[in-house]
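Excluded from the complex is one protein chain; the other protein chains are retained at their positions.
Lettered A and B in written order, each chain numbered from 1.
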Amino acid sequence: AETTLRVATWLPPTNPQNATVWPTWKKWVEEATEGRVEVVIENYTGHPKTIYDAVEDGIYDVGFSVEAYLPGRFKLSGVAEIPGEITDAETGSVALWRTYKDYFEPADEYEGFQLLGLFVHGPGQLHTKFPVNSLDDLKDKKMRVGGGLVNDLAERLEVTPVSAPSPKSYEMMQQGVVDGTFLPAQEQKFFRLSEISTDLTLFPKGLYTTAFSIVMNQDVFEGLSTKDQQAIMSVSGERLSQLAGAAWGKADDNGILEAKEKGVNVVFLAENDQRVKDLNKLAEGIDQIWVDSVTDRDVDAKAALADFRKYVDDINSKK
Amino acid sequence: MQLSRWIEKQYPEPNIYRWIGLILEGIAATVLLLIVLLTCFDVAGRYLFNNSINGAVELTQIGLAIMVFAQMPIITWRGSHVVVDLLDQILGYRIVKILAIFSVFIISTSFYFLAVRIYQLAERSLRRGELTEYLGLPAGHIAQYIALMSWVTAACMLTYGAYCVLKNKNISQSVGE
(Lines give C-alpha, C1' and ligand atoms only; values in the text may rest on other atoms or scores of the structure.)
Protein backbone atom coordinates (compact mmCIF):
# COMPACT_ATOMS: atom_id res chain seq x y z
CA ALA A 1 0.00 0.00 0.00
CA GLU A 2 1.13 3.56 -0.70
CA THR A 3 -0.40 5.00 2.47
CA THR A 4 -1.05 3.48 5.87
CA LEU A 5 -3.76 4.95 8.07
CA ARG A 6 -3.29 4.31 11.78
CA VAL A 7 -6.58 4.17 13.62
CA ALA A 8 -6.61 4.91 17.36
CA THR A 9 -9.24 2.87 19.18
CA TRP A 10 -9.97 2.41 22.89
CA LEU A 11 -12.89 0.40 24.34
CA PRO A 12 -12.63 -3.39 24.88
CA PRO A 13 -11.94 -5.64 21.85
CA THR A 14 -15.47 -7.06 22.00
CA ASN A 15 -17.15 -3.66 21.84
CA PRO A 16 -19.04 -3.26 18.52
CA GLN A 17 -16.69 -0.44 17.55
CA ASN A 18 -13.75 -2.87 17.59
CA ALA A 19 -15.57 -6.07 16.73
CA THR A 20 -17.56 -4.71 13.78
CA VAL A 21 -17.12 -1.05 12.85
CA TRP A 22 -13.36 -0.76 12.42
CA PRO A 23 -12.82 -4.12 10.67
CA THR A 24 -15.68 -3.37 8.26
CA TRP A 25 -14.48 0.16 7.50
CA LYS A 26 -10.94 -1.15 7.01
CA LYS A 27 -12.24 -3.59 4.40
CA TRP A 28 -14.31 -0.88 2.72
CA VAL A 29 -11.41 1.57 2.52
CA GLU A 30 -8.93 -0.99 1.25
CA GLU A 31 -11.37 -2.15 -1.41
CA ALA A 32 -12.48 1.33 -2.46
CA THR A 33 -8.87 2.51 -2.87
CA GLU A 34 -7.91 -0.77 -4.55
CA GLY A 35 -5.30 -1.42 -1.88
CA ARG A 36 -3.52 1.92 -2.20
CA VAL A 37 -4.58 2.82 1.32
CA GLU A 38 -4.06 0.33 4.12
CA VAL A 39 -5.78 0.63 7.50
CA VAL A 40 -4.05 -0.44 10.73
CA ILE A 41 -6.04 -0.47 13.97
CA GLU A 42 -4.09 0.32 17.14
CA ASN A 43 -5.06 0.24 20.79
CA TYR A 44 -5.09 3.70 22.42
CA THR A 45 -4.18 3.48 26.09
CA GLY A 46 -4.45 7.16 27.04
CA HIS A 47 -7.58 9.01 28.11
CA PRO A 48 -10.06 8.91 25.19
CA LYS A 49 -10.49 12.68 25.29
CA THR A 50 -6.89 13.18 24.19
CA ILE A 51 -7.55 11.21 20.99
CA TYR A 52 -8.64 14.45 19.31
CA ASP A 53 -5.24 16.05 19.98
CA ALA A 54 -3.51 12.82 19.00
CA VAL A 55 -5.20 12.80 15.58
CA GLU A 56 -4.87 16.51 14.95
CA ASP A 57 -1.14 16.49 15.72
CA GLY A 58 -0.40 13.39 13.70
CA ILE A 59 0.24 10.75 16.36
CA TYR A 60 -2.57 8.77 14.74
CA ASP A 61 -4.32 9.37 11.41
CA VAL A 62 -7.86 8.41 12.41
CA GLY A 63 -9.63 8.19 15.75
CA PHE A 64 -12.98 8.41 17.48
CA SER A 65 -14.09 9.69 20.84
CA VAL A 66 -16.93 10.98 22.97
CA GLU A 67 -17.69 14.63 22.27
CA ALA A 68 -19.04 15.24 25.79
CA TYR A 69 -15.53 14.67 27.17
CA LEU A 70 -14.69 18.10 25.72
CA PRO A 71 -17.76 20.24 26.35
CA GLY A 72 -17.50 23.74 24.97
CA ARG A 73 -15.62 22.55 21.91
CA PHE A 74 -18.20 20.22 20.39
CA LYS A 75 -21.67 21.46 21.24
CA LEU A 76 -23.79 20.95 18.16
CA SER A 77 -24.03 17.15 18.20
CA GLY A 78 -25.71 17.64 21.57
CA VAL A 79 -28.91 17.85 19.52
CA ALA A 80 -29.00 14.04 19.59
CA GLU A 81 -28.25 13.89 23.34
CA ILE A 82 -31.45 15.65 24.42
CA PRO A 83 -33.53 13.20 26.52
CA GLY A 84 -36.17 11.34 24.55
CA GLU A 85 -35.03 12.19 21.01
CA ILE A 86 -33.79 8.91 19.56
CA THR A 87 -35.41 5.50 19.29
CA ASP A 88 -32.30 3.49 18.54
CA ALA A 89 -28.65 4.01 17.77
CA GLU A 90 -28.82 3.54 13.99
CA THR A 91 -31.68 6.00 13.50
CA GLY A 92 -30.06 8.56 15.79
CA SER A 93 -26.70 8.25 14.04
CA VAL A 94 -28.05 8.71 10.52
CA ALA A 95 -30.28 11.60 11.61
CA LEU A 96 -27.33 13.25 13.34
CA TRP A 97 -25.13 12.98 10.26
CA ARG A 98 -27.84 14.45 8.03
CA THR A 99 -28.43 17.33 10.45
CA TYR A 100 -24.70 17.95 10.51
CA LYS A 101 -24.57 18.13 6.71
CA ASP A 102 -27.58 20.44 6.53
CA TYR A 103 -26.87 22.78 9.42
CA PHE A 104 -23.68 22.27 11.41
CA GLU A 105 -20.95 21.91 8.79
CA PRO A 106 -20.33 25.65 8.26
CA ALA A 107 -19.88 26.21 12.01
CA ASP A 108 -16.53 24.40 11.61
CA GLU A 109 -16.43 22.65 14.98
CA TYR A 110 -14.10 20.07 13.44
CA GLU A 111 -11.40 22.57 12.51
CA GLY A 112 -8.19 20.71 11.80
CA PHE A 113 -9.97 17.44 11.02
CA GLN A 114 -11.59 15.67 8.12
CA LEU A 115 -14.83 14.50 9.74
CA LEU A 116 -15.52 10.89 8.75
CA GLY A 117 -18.65 10.14 10.72
CA LEU A 118 -20.93 10.91 13.65
CA PHE A 119 -22.85 8.38 15.70
CA VAL A 120 -24.64 7.82 18.98
CA HIS A 121 -24.92 4.82 21.26
CA GLY A 122 -28.37 3.39 21.94
CA PRO A 123 -30.82 5.19 24.23
CA GLY A 124 -29.52 5.45 27.80
CA GLN A 125 -31.72 3.40 30.15
CA LEU A 126 -32.12 2.66 33.86
CA HIS A 127 -30.01 -0.14 35.35
CA THR A 128 -30.98 -0.41 38.99
CA LYS A 129 -30.85 -2.58 42.09
CA PHE A 130 -34.48 -1.78 42.84
CA PRO A 131 -37.70 -1.95 40.78
CA VAL A 132 -38.83 1.29 39.17
CA ASN A 133 -42.61 1.14 39.47
CA SER A 134 -42.95 4.89 39.30
CA LEU A 135 -40.49 7.72 38.85
CA ASP A 136 -40.89 8.48 42.55
CA ASP A 137 -38.97 5.28 43.27
CA LEU A 138 -35.89 7.05 41.95
CA LYS A 139 -36.08 9.88 44.45
CA ASP A 140 -33.00 10.17 46.69
CA LYS A 141 -31.51 7.03 45.17
CA LYS A 142 -27.80 7.24 44.47
CA MET A 143 -27.33 7.07 40.70
CA ARG A 144 -24.11 7.17 38.72
CA VAL A 145 -24.14 9.80 35.98
CA GLY A 146 -21.63 10.91 33.37
CA GLY A 147 -21.49 14.37 31.85
CA GLY A 148 -23.94 16.12 29.52
CA LEU A 149 -27.65 16.85 29.46
CA VAL A 150 -28.52 13.73 31.48
CA ASN A 151 -27.38 15.71 34.52
CA ASP A 152 -30.25 18.13 34.04
CA LEU A 153 -32.63 15.19 33.86
CA ALA A 154 -31.05 13.56 36.94
CA GLU A 155 -31.60 16.78 38.85
CA ARG A 156 -35.26 16.85 37.84
CA LEU A 157 -35.65 13.19 38.89
CA GLU A 158 -34.30 14.26 42.31
CA VAL A 159 -31.76 11.41 42.47
CA THR A 160 -28.50 11.79 44.39
CA PRO A 161 -26.08 12.05 41.50
CA VAL A 162 -22.64 10.44 41.82
CA SER A 163 -20.37 11.46 38.95
CA ALA A 164 -18.00 8.80 37.69
CA PRO A 165 -16.68 7.42 34.40
CA SER A 166 -18.95 4.68 32.99
CA PRO A 167 -16.51 1.73 33.38
CA LYS A 168 -16.65 2.35 37.15
CA SER A 169 -20.34 1.36 37.14
CA TYR A 170 -19.77 -2.30 37.98
CA GLU A 171 -17.56 -1.61 40.99
CA MET A 172 -19.77 1.14 42.34
CA MET A 173 -22.99 -0.85 41.99
CA GLN A 174 -21.46 -4.03 43.34
CA GLN A 175 -20.21 -2.23 46.41
CA GLY A 176 -23.41 -0.30 46.86
CA VAL A 177 -21.82 3.12 46.44
CA VAL A 178 -24.62 3.71 43.94
CA ASP A 179 -28.02 2.04 43.58
CA GLY A 180 -28.08 2.27 39.82
CA THR A 181 -26.71 3.88 36.72
CA PHE A 182 -27.84 5.52 33.48
CA LEU A 183 -26.33 3.61 30.54
CA PRO A 184 -27.39 2.01 27.23
CA ALA A 185 -28.75 -1.53 27.41
CA GLN A 186 -25.58 -2.99 25.85
CA GLU A 187 -23.74 -2.45 29.13
CA GLN A 188 -25.73 -5.31 30.68
CA LYS A 189 -23.31 -7.38 28.64
CA PHE A 190 -20.12 -5.31 28.25
CA PHE A 191 -19.93 -3.86 31.74
CA ARG A 192 -21.49 -7.04 33.16
CA LEU A 193 -24.25 -5.06 34.80
CA SER A 194 -26.44 -8.19 34.44
CA GLU A 195 -24.51 -9.66 37.36
CA ILE A 196 -25.31 -6.88 39.78
CA SER A 197 -28.52 -5.15 38.72
CA THR A 198 -31.97 -6.53 39.46
CA ASP A 199 -33.95 -4.33 37.10
CA LEU A 200 -33.49 -2.94 33.61
CA THR A 201 -36.18 -0.40 32.80
CA LEU A 202 -36.37 0.51 29.11
CA PHE A 203 -38.00 3.76 28.02
CA PRO A 204 -39.07 3.79 24.35
CA LYS A 205 -36.83 6.76 23.61
CA GLY A 206 -34.43 6.34 26.50
CA LEU A 207 -33.21 9.02 28.87
CA TYR A 208 -30.26 10.39 26.92
CA THR A 209 -27.56 9.32 24.52
CA THR A 210 -23.93 10.17 23.83
CA ALA A 211 -22.55 11.52 20.56
CA PHE A 212 -19.26 10.22 19.14
CA SER A 213 -17.30 11.66 16.24
CA ILE A 214 -14.90 9.84 13.94
CA VAL A 215 -12.15 12.18 12.76
CA MET A 216 -9.14 12.03 10.44
CA ASN A 217 -6.01 14.15 10.35
CA GLN A 218 -6.59 16.97 7.83
CA ASP A 219 -3.05 17.00 6.38
CA VAL A 220 -3.02 13.26 5.90
CA PHE A 221 -6.38 13.42 4.13
CA GLU A 222 -5.28 16.25 1.86
CA GLY A 223 -2.03 14.43 1.12
CA LEU A 224 -3.98 11.65 -0.57
CA SER A 225 -4.82 11.75 -4.27
CA THR A 226 -8.25 13.17 -5.13
CA LYS A 227 -9.28 9.72 -6.25
CA ASP A 228 -8.41 8.18 -2.89
CA GLN A 229 -10.01 11.05 -0.99
CA GLN A 230 -13.24 10.40 -2.85
CA ALA A 231 -12.89 6.68 -2.35
CA ILE A 232 -12.51 7.10 1.42
CA MET A 233 -15.42 9.51 1.68
CA SER A 234 -17.60 7.17 -0.41
CA VAL A 235 -17.37 4.62 2.42
CA SER A 236 -17.50 7.20 5.24
CA GLY A 237 -19.93 9.99 6.05
CA GLU A 238 -23.48 8.71 6.28
CA ARG A 239 -22.40 5.17 5.44
CA LEU A 240 -19.90 4.98 8.27
CA SER A 241 -22.29 6.72 10.67
CA GLN A 242 -24.98 4.20 9.82
CA LEU A 243 -22.56 1.28 10.13
CA ALA A 244 -21.51 2.43 13.61
CA GLY A 245 -25.06 3.18 14.73
CA ALA A 246 -26.31 -0.21 13.54
CA ALA A 247 -23.47 -2.07 15.24
CA TRP A 248 -24.01 -0.27 18.55
CA GLY A 249 -27.75 -0.80 18.24
CA LYS A 250 -27.33 -4.53 17.77
CA ALA A 251 -25.21 -4.60 20.91
CA ASP A 252 -28.20 -3.18 22.79
CA ASP A 253 -30.30 -6.13 21.68
CA ASN A 254 -27.59 -8.50 22.87
CA GLY A 255 -27.45 -6.64 26.17
CA ILE A 256 -31.16 -7.14 26.69
CA LEU A 257 -30.85 -10.86 25.84
CA GLU A 258 -27.99 -11.18 28.31
CA ALA A 259 -30.05 -9.44 31.00
CA LYS A 260 -32.97 -11.82 30.48
CA GLU A 261 -30.66 -14.83 30.56
CA LYS A 262 -29.14 -13.72 33.88
CA GLY A 263 -32.56 -13.23 35.40
CA VAL A 264 -32.63 -9.44 35.41
CA ASN A 265 -36.19 -8.09 35.47
CA VAL A 266 -36.40 -6.45 32.03
CA VAL A 267 -39.31 -3.99 31.70
CA PHE A 268 -40.23 -2.52 28.31
CA LEU A 269 -42.33 0.58 28.86
CA ALA A 270 -45.02 1.46 26.32
CA GLU A 271 -45.56 5.03 25.12
CA ASN A 272 -48.74 5.32 27.18
CA ASP A 273 -47.16 4.05 30.42
CA GLN A 274 -47.48 6.52 33.29
CA ARG A 275 -43.69 6.45 33.84
CA VAL A 276 -43.05 7.45 30.24
CA LYS A 277 -45.62 10.25 30.45
CA ASP A 278 -44.06 11.49 33.68
CA LEU A 279 -40.63 11.39 32.17
CA ASN A 280 -41.70 13.32 29.10
CA LYS A 281 -43.18 15.95 31.37
CA LEU A 282 -39.98 16.16 33.41
CA ALA A 283 -37.83 16.42 30.30
CA GLU A 284 -39.82 19.34 28.93
CA GLY A 285 -37.62 22.32 28.29
CA ILE A 286 -34.32 20.43 28.25
CA ASP A 287 -34.31 20.90 24.47
CA GLN A 288 -34.32 24.65 25.15
CA ILE A 289 -31.22 24.24 27.34
CA TRP A 290 -29.45 22.82 24.32
CA VAL A 291 -30.73 25.58 22.00
CA ASP A 292 -29.54 28.23 24.47
CA SER A 293 -26.15 26.55 24.84
CA VAL A 294 -25.32 26.88 21.14
CA THR A 295 -26.26 30.53 20.63
CA ASP A 296 -22.57 31.36 20.14
CA ARG A 297 -22.51 29.09 17.07
CA ASP A 298 -23.68 30.60 13.79
CA VAL A 299 -26.38 27.96 13.37
CA ASP A 300 -30.18 27.97 13.25
CA ALA A 301 -30.52 25.67 16.25
CA LYS A 302 -34.31 25.58 16.38
CA ALA A 303 -34.58 24.55 12.74
CA ALA A 304 -31.80 22.00 13.18
CA LEU A 305 -33.62 20.44 16.14
CA ALA A 306 -36.89 20.32 14.19
CA ASP A 307 -35.20 18.67 11.23
CA PHE A 308 -33.34 16.22 13.45
CA ARG A 309 -36.71 15.09 14.84
CA LYS A 310 -38.10 14.88 11.32
CA TYR A 311 -35.19 12.68 10.19
CA VAL A 312 -35.71 10.34 13.16
CA ASP A 313 -39.40 9.98 12.28
CA ASP A 314 -38.63 9.62 8.54
CA ILE A 315 -36.16 6.83 9.09
CA ASN A 316 -38.44 5.03 11.52
CA SER A 317 -41.43 5.23 9.19
CA LYS A 318 -39.42 3.52 6.46
CA LYS A 319 -38.50 0.57 8.67
CA MET B 1 12.48 33.51 66.22
CA GLN B 2 11.28 29.94 66.05
CA LEU B 3 9.67 30.24 62.63
CA SER B 4 12.80 31.51 60.93
CA ARG B 5 14.81 28.71 62.51
CA TRP B 6 12.29 26.20 61.21
CA ILE B 7 12.52 27.67 57.70
CA GLU B 8 16.31 27.66 57.91
CA LYS B 9 16.22 23.97 58.75
CA GLN B 10 13.66 22.86 56.17
CA TYR B 11 14.91 25.08 53.33
CA PRO B 12 18.68 25.46 53.61
CA GLU B 13 18.83 26.79 50.03
CA PRO B 14 19.99 30.35 49.28
CA ASN B 15 17.48 33.17 49.14
CA ILE B 16 15.33 32.95 46.05
CA TYR B 17 15.31 29.15 46.01
CA ARG B 18 14.31 29.09 49.65
CA TRP B 19 11.27 31.24 48.97
CA ILE B 20 10.29 29.39 45.81
CA GLY B 21 10.47 26.11 47.73
CA LEU B 22 8.61 27.43 50.76
CA ILE B 23 5.76 29.01 48.79
CA LEU B 24 5.27 26.14 46.36
CA GLU B 25 5.35 23.51 49.08
CA GLY B 26 2.93 25.62 51.09
CA ILE B 27 0.56 25.46 48.13
CA ALA B 28 1.06 21.71 47.71
CA ALA B 29 0.39 21.02 51.39
CA THR B 30 -2.73 23.17 51.45
CA VAL B 31 -4.14 21.57 48.33
CA LEU B 32 -3.48 18.06 49.66
CA LEU B 33 -5.31 18.89 52.87
CA LEU B 34 -8.20 20.31 50.85
CA ILE B 35 -8.44 17.09 48.82
CA VAL B 36 -8.75 15.11 52.05
CA LEU B 37 -11.46 17.39 53.40
CA LEU B 38 -13.28 17.43 50.07
CA THR B 39 -13.47 13.62 49.96
CA CYS B 40 -14.68 13.39 53.54
CA PHE B 41 -17.38 16.04 53.05
CA ASP B 42 -18.43 14.50 49.74
CA VAL B 43 -19.02 11.08 51.28
CA ALA B 44 -20.67 12.59 54.35
CA GLY B 45 -22.94 14.71 52.14
CA ARG B 46 -24.00 11.67 50.15
CA TYR B 47 -25.34 9.92 53.26
CA LEU B 48 -26.40 12.75 55.53
CA PHE B 49 -27.93 15.17 53.03
CA ASN B 50 -28.58 12.93 49.99
CA ASN B 51 -26.40 15.24 48.01
CA SER B 52 -22.79 14.99 47.05
CA ILE B 53 -20.51 17.92 46.31
CA ASN B 54 -20.86 19.01 42.72
CA GLY B 55 -17.82 17.99 40.70
CA ALA B 56 -15.89 16.56 43.66
CA VAL B 57 -14.13 14.19 41.28
CA GLU B 58 -13.04 17.03 39.07
CA LEU B 59 -11.88 19.23 41.94
CA THR B 60 -9.77 16.29 43.14
CA GLN B 61 -8.26 15.95 39.67
CA ILE B 62 -7.37 19.62 39.52
CA GLY B 63 -5.99 19.46 43.04
CA LEU B 64 -3.75 16.52 42.09
CA ALA B 65 -2.32 18.47 39.16
CA ILE B 66 -1.65 21.54 41.31
CA MET B 67 -0.04 19.49 44.06
CA VAL B 68 2.21 17.40 41.83
CA PHE B 69 3.54 20.34 39.82
CA ALA B 70 3.91 22.70 42.78
CA GLN B 71 6.21 20.02 44.13
CA MET B 72 8.12 19.44 40.89
CA PRO B 73 10.79 22.21 41.13
CA ILE B 74 12.00 21.36 44.61
CA ILE B 75 12.07 17.58 44.29
CA THR B 76 13.92 17.95 41.01
CA TRP B 77 16.64 20.32 42.21
CA ARG B 78 17.10 18.33 45.41
CA GLY B 79 17.59 15.21 43.31
CA SER B 80 14.77 13.30 45.00
CA HIS B 81 13.66 11.46 41.88
CA VAL B 82 13.95 7.69 41.88
CA VAL B 83 17.41 6.60 40.79
CA VAL B 84 18.77 3.08 40.40
CA ASP B 85 22.07 3.02 42.24
CA LEU B 86 23.11 -0.56 41.49
CA LEU B 87 26.44 0.38 39.88
CA ASP B 88 27.54 3.35 42.02
CA GLN B 89 30.30 1.56 43.85
CA ILE B 90 31.76 0.14 40.66
CA LEU B 91 31.81 3.44 38.79
CA GLY B 92 33.51 5.59 41.37
CA TYR B 93 32.93 9.09 42.65
CA ARG B 94 34.23 11.21 39.76
CA ILE B 95 32.34 9.42 37.01
CA VAL B 96 29.12 9.43 39.00
CA LYS B 97 29.40 13.21 39.33
CA ILE B 98 30.02 13.79 35.62
CA LEU B 99 27.05 11.61 34.76
CA ALA B 100 24.92 13.49 37.26
CA ILE B 101 25.73 16.80 35.54
CA PHE B 102 24.79 15.23 32.22
CA SER B 103 21.45 14.21 33.74
CA VAL B 104 20.86 17.74 35.00
CA PHE B 105 21.15 19.11 31.46
CA ILE B 106 18.91 16.45 29.94
CA ILE B 107 16.24 16.93 32.59
CA SER B 108 16.19 20.73 32.29
CA THR B 109 16.04 20.56 28.51
CA SER B 110 13.18 18.07 28.54
CA PHE B 111 11.17 20.15 30.97
CA TYR B 112 11.74 23.26 28.84
CA PHE B 113 10.69 21.84 25.48
CA LEU B 114 7.82 19.81 26.86
CA ALA B 115 6.46 22.91 28.58
CA VAL B 116 6.55 24.83 25.29
CA ARG B 117 4.31 22.23 23.70
CA ILE B 118 2.02 21.94 26.72
CA TYR B 119 1.59 25.72 26.67
CA GLN B 120 0.74 25.70 22.95
CA LEU B 121 -1.82 22.95 23.48
CA ALA B 122 -3.31 24.88 26.40
CA GLU B 123 -3.71 28.01 24.27
CA ARG B 124 -5.32 26.02 21.48
CA SER B 125 -7.73 24.45 23.95
CA LEU B 126 -8.65 27.86 25.40
CA ARG B 127 -9.15 29.35 21.94
CA ARG B 128 -11.64 26.60 21.15
CA GLY B 129 -13.48 27.09 24.39
CA GLU B 130 -12.91 23.56 25.70
CA LEU B 131 -14.43 23.12 29.14
CA THR B 132 -14.01 20.49 31.83
CA GLU B 133 -16.52 17.66 31.87
CA TYR B 134 -18.42 18.24 35.12
CA LEU B 135 -17.84 21.80 36.26
CA GLY B 136 -17.47 23.53 32.91
CA LEU B 137 -14.24 25.33 33.81
CA PRO B 138 -11.88 26.39 31.00
CA ALA B 139 -9.75 23.29 30.49
CA GLY B 140 -6.60 25.04 29.28
CA HIS B 141 -5.68 26.88 32.49
CA ILE B 142 -4.52 23.79 34.32
CA ALA B 143 -2.23 22.91 31.41
CA GLN B 144 -0.88 26.48 31.39
CA TYR B 145 -0.05 26.07 35.06
CA ILE B 146 1.73 22.78 34.36
CA ALA B 147 3.79 24.47 31.64
CA LEU B 148 4.68 27.37 33.91
CA MET B 149 5.82 25.07 36.69
CA SER B 150 7.85 23.01 34.24
CA TRP B 151 9.72 26.17 33.22
CA VAL B 152 10.35 27.03 36.87
CA THR B 153 11.64 23.47 37.34
CA ALA B 154 13.94 23.75 34.33
CA ALA B 155 15.34 27.11 35.46
CA CYS B 156 15.94 26.00 39.05
CA MET B 157 17.45 22.69 37.96
CA LEU B 158 19.87 24.30 35.52
CA THR B 159 21.12 26.77 38.13
CA TYR B 160 20.82 25.56 41.69
CA GLY B 161 20.41 21.88 40.81
CA ALA B 162 23.67 21.92 38.85
CA TYR B 163 25.37 23.84 41.67
CA CYS B 164 24.29 21.21 44.19
CA VAL B 165 25.69 18.41 42.07
CA LEU B 166 29.01 20.22 41.61
CA LYS B 167 29.38 21.17 45.28
CA ASN B 168 28.08 17.75 46.33
CA LYS B 169 25.44 19.29 48.54
CA ASN B 170 22.96 16.83 49.92
CA ILE B 171 19.77 18.27 51.30
CA SER B 172 17.77 16.04 53.59
CA GLN B 173 14.96 14.46 51.63
CA SER B 174 12.48 13.74 54.30
CA VAL B 175 11.26 16.45 56.61
CA GLY B 176 11.04 16.18 60.34
CA GLU B 177 12.95 12.95 60.80
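Basically, a contact is a pair of C-beta atoms (placed from the backbone, for glycine too) under 8 Å apart; a residue touches a chain by one contact, two chains touch by 3 or more.
As a working rule, contacts and distances are computed from a predicted model.
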Name under which UniProt lists the unshown chain, selected from "ATP-binding cassette domain-containing protein", "Thiol:disulfide interchange protein", "Pyruvate dehydrogenase E1 component subunit alpha" or "TRAP transporter large permease protein": "TRAP transporter large permease protein"
Sole contact to the chain not displayed, among A:R192, A:K260 or A:R297: A:R192
Contact partner of the left-out chain, one of A:E38, A:D57, A:D102 or A:D253: A:D57
Selected residue (touches chain absent from view) among A:P23, A:P131 or A:P167: A:P167
Candidate in contact with the missing chain, chosen from B:N54, B:S103 or B:T159: B:S103
Subunit B residues touching the omitted chain (full complex): 6, 10, 25, 28-30, 32-33, 35-40, 42-43, 47, 57, 60-62, 64-65, 67-72, 74-75, 80-88, 91, 96, 99-100, 102-103, 106-107, 110, 113-114, 116-118, 121, 142-143, 146, 173-176
For subunit A, residues in touch with the removed chain: 12-14, 42-43, 45-47, 49-50, 53-54, 57-59, 167-168, 170-172, 174-177, 189-192, 195-196
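FYI, only the chains that are shown with their structure count from here on.
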Gap in Å, rounded to a whole number, between the CA centres of subunit B and subunit A: 37
Contact footprint of subunit B on subunit A as seen in their complex: 53, 68-73, 111, 140, 142, 146-147, 160-164
Sites on subunit B touched by subunit A in the complex: 46, 50-52, 55-58, 121, 125, 128-134, 136, 138-139
